[in-house]
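Up next, chain A:
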Amino acid sequence: MKYAYYPGCSLEAGSAAYDKSVRAVLEQLGVELDELDDWNCCGATEYFSQNELVATSVIARNLALVDGEHDQLVAPCAACFLNLKKTDKLLSEQPVMKGKVDEALAAGGLSYRPGRVRVRHLLDMLYTDIGQEAIRAKVVQPLNGLRVAPYYGCQIVRPLNGFDNPEYPMKMDEMFEWLGAEVVDYPVKAHCCGGHMTQISEPEAFELIRRLLQSADEYQADVILCMCPMCQLNLDAYQGRVNGHFGTSFKLPIVFFTQLLGVALGIEMKKLGFGKELVSAEPVIRSKLDGSSVGAAT
Partner candidate 1 sequence: MVADTPSDNRSKFLRDVIADTPEGERIVHCLQCGSCGGSCPNGAEMNYTPRAVIAMIAADRREEVLTSNTMWQCVSCYFCTSRCPQDIPITEIMYALKRMSIREGKARKTDAPALAKTFTDLVEKYGRSFEFGIASRYLLFNRPMSMLKSSGMGMSMFAKGRLALTPTRIRQVKQLRAIINKARELSQHD
Partner candidate 2 sequence: MSDQKFEPKIVGFLCNWCSYRAADLAGSARIMHAPNVRIIRVMCSGRVDPSFVLKALSMGADGVMIAGCHPGECHYLEQNYKAMRRFGMLQHTLRGLGVEDKRVQLVWASAAEGQRLADAIDQLVADVRELGPLQWAGNWEENGERLQALEDIVKEHEEAMEVTA
Partner candidate 3 sequence: MSETAVTKGKLAIYWAASCGGCEISLLGIDTKILDVAEAFDVVFCPCIADGKVRDMEKMQDGEIDVCLFNGGIRTSEQEYMARLMRKKSKVLIAFGSCASEGCIPGLGNLHNRDAIFEDSYQETASTDNPDRVRPQAATRVDEGTLHLPVFYDTLKTLDQTVPVDYYLPGCPPESPRIWEAIEAIVAGKLPPAGSVIGEHTTVCDSCPRTRDEKKIKAFKRTWEVIPDEETCLLEQGLVCCGPATRAGCGALCPAVNSPCIGCYGPNEGVEDYGARLMSALASVIDSEDPEEIDQIIEQGIPDPVGTFYRFSLAASYLRRSKQAVADGNGSSAAAADVR
């Protein structure tokens, strides 16, 4: 299996752990991941707030860069995934918009035929394409005893992106059940992490973060699993400030789901980018699992 890979800006720095673990896990699973050459930023939500045509054109450049050898583009970041997917849909459904984007792309010597590239989220690819059997076959370190709270966030499951229920997604839950973890079925797993509100108006953002932490905590999760850099950043980096703001004392490690998947596959924690999270995850994981065998495969 061969996929074009769009890491997105966050995975270059702030969420390098995600990128690291994605690459490690897919290598372990034998999936070829070819980073899209010279990709540019997807614009997050910010271009759409200013100019729809520019937003679409900026994103379309990435779709146009996917070479003929690849027809699937995998994005791990929620915003990147949604933007790429939305753009492809807009271009196929809005002929006027497509005409203009074509012109804009042409100014850069590029072109793109809507529908040529199938945009996939990493979770969908792992769940659907690789599948239960192949993943279970590679499990070296079952996650028995670890209580994980899968956190899906918003933009991967909404608006209807086809691979999971937009209200009550289950794919990550199922995947971690395959891995032996105790999966926490808490009610806010697809609620908002605050998004860019942390940058704009902290009190509102903190309230949204608190709701998530509180619910996971009530359900006695050991660790929250993320699949979006923004979610991880908000829940992890702001956890201390949220505690300060509300007088709470949450100490919930927030890791990318691929990091823990990597642990189950026996990849060494260092190679999975552990240690970059502000609320340290390693101690909990090691204490719940048989610490000595973690990372045994490498």
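Selection rule, in plain terms: all candidates are chains of the complex that A comes from, given by their letters.
One rule holds for everything that comes next: a residue touches a chain if its C-beta (ideal position, glycine included) is under 8 Å from a C-beta of that chain, and two chains touch if they have at least 3 such contacts; residues count from 1.
Just so it is clear, the model here is predicted, and its values are computed rather than measured.
What touches chain A in this complex, out of the candidates 1, 2 or 3, is 1. Contact residues on chain A toward candidate 1 in their complex (touch as defined above): 9-10, 12-16, 38-41, 43-54, 56-58, 61, 90, 93-94, 97, 100-101, 103-110, 154-155, 158-160, 166-167, 191-192, 194-197, 199-202, 204, 208, 233, 237-238, 240-241, 275-278.
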